[in-house]
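Here the complex is missing one protein chain, while the rest keep their positions.
Now for chain A:
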């Protein structure tokens, strides 16, 4: 569990963290949107949902390459799990067909379950990894599963802002 630094001086010691955000609320209140970076889809394996792991240059100074790649690779794995064609998907398909697809009124499809997992994962990554660095990931489903949108925030006003020093809650949950 990454615990957020509690004083302004501690915050400045964070690597890649010249903006002193340490939770999402602070990000919204004291930051302004500077830029958005879009991670495109990787179609080399066909039409399955997969995102490019190429590290965008705009994030060079904001986050470590390995953290970013880990996030994208985990997301890709989740999507691969959702779209896997195998025993379970056949079973689901056949059962649904026999019940004239009414069964989906009662149970969730496997894809929907994985999407919920993805959403929780992105929320967790935002809180632990990205918000402390002034970044925010948008769930790809809100962009039509076309891109992973990463919003880059800049601190409004002076650096080492004292506005955040009163709220010292840790960002991890």
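FYI, a residue touches a chain if its C-beta (ideal position, glycine included) is under 8 Å from a C-beta of that chain, and two chains touch if they have at least 3 such contacts; residues count from 1.
Throughout what follows, contacts and distances are computed from a predicted model.
Student: Leaving aside the chains on screen, match the unshown one to its UniProt name from "Histidine-containing phosphotransfer protein", "Palmitoyltransferase", "Two-component response regulator" or "Dynamin-binding protein".
Tutor: "Palmitoyltransferase"
Student: By the contact definition given up top, give the residues of chain A that touch the hidden chain.
Tutor: 24, 28, 33, 36-38, 41, 43-47, 82-85, 89-90, 92-94, 96-97, 100-102, 104, 108-113, 115-116, 119-120, 122-123, 126, 136, 138-139, 141-147, 149, 151
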